[in-house]
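Submitted below is the structure of interest, expressed as structure tokens.
All protein chains but one are shown at their positions in the complex.
After this line comes chain A, so read on.
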Amino acid sequence: MPTTAPSPEPSAPSGQGGTSFADATASDSALRRFLHGLPGVDTVGLEARAASLGTRSIKTTAKAYAIDLAISMIDLTTLEGADTPGKVRALAAKAVNPDPTDRTTPRTAAVCVYPDMAATAAAALAGSGVKVASVATAFPAGRAALEVKLADVRDAVAAGADEIDMVIDRGAFLSGRYLKVHEEIVAVKAECGSARLKVIFETGELSTYDNIRRASWLGMLAGADFIKTSTGKVGTNATPANTLLMLEAVRDFREQTGVQIGVKPAGGIRTSKDAIKFLVLVNETAGEDWLDNHWFRFGASSLLNDLLMQRQKLSTGRYSGPDYVTVD
């Protein structure tokens, strides 16, 4: 194994690592050596592990815990060309009060919108504790000059975004210009101020698990607060396997640096059953420290109503149907 590759100190308890990776990002070639020195990912084995954790049977009290936790982890999202202030305000109301028939229902973590809707969302969510997340950096393709991307970020932060969801330059990544990707993340991070930065890899476009592991480390080294699978705008979005892989990355990164990074699967998670499978992945891979909406999020929209229906079923013993949750 190359000397730059991470090798956890077996005696070091988790969270106590202090490894510095400054050398790894010193040059394009050093970064390339580092990322290509990470252990490979066996596709069959990774997917088998994800599938096997998917067979966990989560019942009764565990299910109730998982449903509430999942609701509290949702970045309730609308990212459409047709978005209007009215739509965003309705979504914000839903985030604050997901189930009007049951006030014990937790709030979602955030509402996720385009930058031009961030101010509307911020006004609607003021004082609620629900965060405003804004996509930026020429989301979803990321095909714009760096200055344009940074202006996009500044705009969102100024409008009151608490969290910025940026996309990486997949073209640069796939052509091997890792340092360019790294520098762009660093530059965006600098514009974020106190806003937390989620770095979207668009795993469906990176295509291989080796690439996803490399992108995860690249993002963490560049200062991401969260690593996020996808935009929800391509064919393959969050899957149990790519999320499991990213959970391994944040687990290993904390062991070596002491720095905890969040994970956000986004796109394609629509049912409570799916969401619970992801929480099992979190629990048995990164561990319970990540079972909190500060460290794990779901990028989703229709998932919330399914969770609410399951929650009502657990408390009343009956399925009430889609007319008993709000359509927004």
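One rule holds for everything that comes next: contacts are C-beta pairs under 8 Å (C-beta built on N, C-alpha and C of every residue); 3 or more make two chains touch, one makes a residue touch a chain; residues count from 1.
Basically, contacts and distances are computed from a predicted model.
Name of the non-displayed chain as stated in its UniProt record, restricted to "Aldehyde dehydrogenase family protein", "Molybdate ABC transporter substrate-binding protein", "Lipid II isoglutaminyl synthase (glutamine-hydrolyzing) subunit GatD" or "3-oxoacid CoA-transferase subunit B": "Aldehyde dehydrogenase family protein". Of the listed residues A:A30, A:A62, A:A93 or A:V259, the one in contact with the hidden chain in the full complex is A:A62. Shown as candidates are A:M73, A:L150 or A:L279; the residue that touches the absent chain is A:L279. Contact between chain A and the unshown chain involves residues 1, 7-10, 39-42, 44-46, 48-49, 55-63, 65-66, 69, 248, 279-280, 283-284, 287-288, 291.
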